[in-house]
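One structure, as structure tokens, below. Some questions next.
In this view, the complex is presented without one of its protein chains, the others remaining in place.
Now for chain A:
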Amino acid sequence: MNAHSSLLGLYEPGQGWLFRFPVGLKYLLLLLVTVPPLVWGHWGVTVAALAAVLVLLGSSGIGPVRALRIGWVLWILLLVMAVYHLVSFNPAAAVVQSGTILVAVLAARMLTLTTSTPVLMDALGRALGPLRWVRIDPRQVALAVALMIRSVPYLIGSIDDARDAARARGRDRNPALLLTPVIVGAVAYAERTGEALHARGLPGDD
């Protein structure tokens, strides 16, 4: 399993302006790029948003090859959606639906590729500060979100693992056969994550 297949990518320190941009403003930028194609639903807006997010990433040293490395599962999903609309003689919907999802993923990657997880957790913890009024610790919620983000590459990788295991037994033609091992693997992963937190005394006395 390789984290590079991750939907949200891996943060590596860089010199581009997005790396130095305050995390709160990056969240705002994310909304500015993703909301218009969702609201207008016009293919032109979607293409413009897609170009904008690629330019934003490119201007910070993240080229299209790295930006678009979102994993084969999502590419297949986007392709299936686009082909469905194309054979239904609705090319505009093909661009809007697949393109809007791609814009949202790339905008999320704009955040995760240029910001370390601890910084994202701190920002989220601060933003969720009002939860203290209802006796919920925002830092624990931020930790839960970070662990959820971390689980994405694992779960995508577990689909690959289950497919390889099925292929080794000559039973790779039925995708439904992958479902059980992937679900069992996800539950086991959740249990291991709990144990790993416990092993280093987390969550601590925040």
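To be clear about the criterion, contacts are C-beta pairs under 8 Å (C-beta built on N, C-alpha and C of every residue); 3 or more make two chains touch, one makes a residue touch a chain; residues count from 1.
The rule is simple: contacts and distances are computed from a predicted model.
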I notice the complex is incomplete. Of the names "Malonate decarboxylase subunit beta", "Cobalt ABC transporter ATP-binding protein", "Succinate dehydrogenase" or "Phosphoribosylformylglycinamidine synthase subunit PurL", which is the UniProt protein name for the chain that's not shown? "Cobalt ABC transporter ATP-binding protein"
From the listed residues A:P36, A:G99, A:P138 or A:P153, report the one that touches the chain absent from this view. A:P153
Out of A:R20, A:R132 or A:H198, the sole contact with the unshown chain comes from A:H198
Contacts of chain A with the absent chain, listed as residue ranges: 1-4, 6, 10-13, 116-119, 121-122, 139, 143, 146-147, 150, 153, 192-193, 195-206
